[in-house]
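Heads up, one of the protein chains got dropped from this complex, but the rest are sitting where they should.
Moving on, here comes subunit A:
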Amino acid sequence: MSGAASALFLLDIKGRVLIWRDYRGDVSAVQAERFFTKLIEKEGDPQSQDPVVYDNGVTYMFIQHNNVYLMMATRQNCNAASLLFFLHRVVDVFKHYFEELEEESLRDNFVVVYELLDEIMDFGYPQFTEATILTEYIKTDAYRMEVTQKPPMAVTNAVSWRSEGIVYKKNEVFLDVVESVNMLVNSNGQIIRSDVVGALKMRTYLSGMPECKLGLNDRVLLEAQGRTTKGKAIDLDDIKFHQCVRLARFENDRTISFIPPDGSFDLMTYRLSAQVKPLIWVEAQIERHSRSRIEMMVKSRSQFKERSTATNVEIEVPVPSDATNPNIRTSMGSASYAPEKDALVWKIKSFPGGKEYMMRAELTLPSIRSEDAPPERKAPIRVKFEIPYFTVSGIQVRYLKIIEKSGYQSLPWVRYITVAGEYELRM
């Protein structure tokens, strides 16, 4: 990375400094705070909300997490992307320590925060950001001092993301295949953009140094092995792996082999840009009766196989911001008016495949509109859902082998789920 960061700030929601670590001594906290509070005040102005801003020789890069801002300051021509990635990693580290990163958890743990800030970066250069490794340097109160300190193993270890000597009574692995569907449908009902972003999320509770091997129904692999593809084989577009996966090995023969870190991590992510049929289709008919009343009829249809069921479906239908007195009826689920979103929110707990439900609503509009009311923003219909035991891509885990030299038996658990990502249907 070119250039080094000058300081890392943790700020509260109003932009006041909670805690900061000065790495190079060339930026001032007072100045940073003054600048940042001003920046946050301008919230209404969307032009000024870039996450990378320049002020008086200093560049500030920030991200928000809950009610905390994490901000990097630098005077050099730093690697912006890399530092933003770094900040997100810092959030992960904090979450590992405090369960959740928020103002309160920081205030309760000043000492640990300082220790962490010291180890993740030195003089503006990122060092270790693997939570499991950092645990060895930093002993929170949960870890009382017992045995004599050994030098942290990871540093001298060939496998930097896992330390030796981990022991579990019951050896288990949980693998979640999560696919999130992004969908954009225009007002004519045409799909103009769709893609699927998938992730294999793993939680490992394994002893020792287990060697894992994962088999997927990857077309390239199956064809290379000369197998006639019985089931469905799939093409994965752009695969990215956790650093524990031996990339060279994958390049050679498409085997996914790795020694996993302890705890949870994303083993692999991928993207499919193939055209996907909208899993849940929503249509809205809107009738405006003069200026006083608006009538809506919303139809939703599930377009997947009957044996699957979507759960926690939430359909957000936008209504004019000055609408009142909603009168809503649904053939399934419940719907309510959410004025803060200027929308009707229709919730359906369970939505089996191949079904169609309706919602009718009537709202009153004021007969007089104020002159300087902001022009109406035509928002799209937005849908949220989860479909368990189902993947759009058809990805399948064929096997997950775990081999450890002690030869213990371990239990791999695999789950599939599809969720809605950015799922928009324009009206």
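Observations
Just so it is clear, a residue touches a chain if its C-beta (ideal position, glycine included) is under 8 Å from a C-beta of that chain, and two chains touch if they have at least 3 such contacts; residues count from 1.
Note that in this section contacts and distances are computed from a predicted model.
Choosing from "Geranyl diphosphate synthase", "Response regulatory domain-containing protein", "glutathione transferase" or "Beta-adaptin-like protein", the protein name stored in UniProt for the chain missing from the display reads "Beta-adaptin-like protein". In the complete complex, the hidden chain is touched by one of A:Ile13, A:Val111, A:Ala274 or A:Ala338, namely A:Val111. Touching the missing chain, out of A:Asn67, A:Asn182, A:Ser207 or A:Thr364, is residue A:Asn182. Note on the undisplayed chain: of the listed residues A:Ala224, A:Leu247, A:Met358 or A:Leu411, the one touching it is A:Leu247. For subunit A, the residues in touch with the chain missing from this view are 1-4, 16-22, 24-26, 29-30, 33, 46-47, 49-52, 54, 57, 59, 61-63, 75-82, 84-88, 110-111, 114-115, 118, 122-123, 125-130, 137, 139, 145, 148-149, 151-152, 155-156, 158, 160, 182, 184, 186-187, 192-193, 195, 197, 237-243, 247-248, 250-251, 266, 268-271, 273, 375, 377-380, 382, 422, 424, 426.
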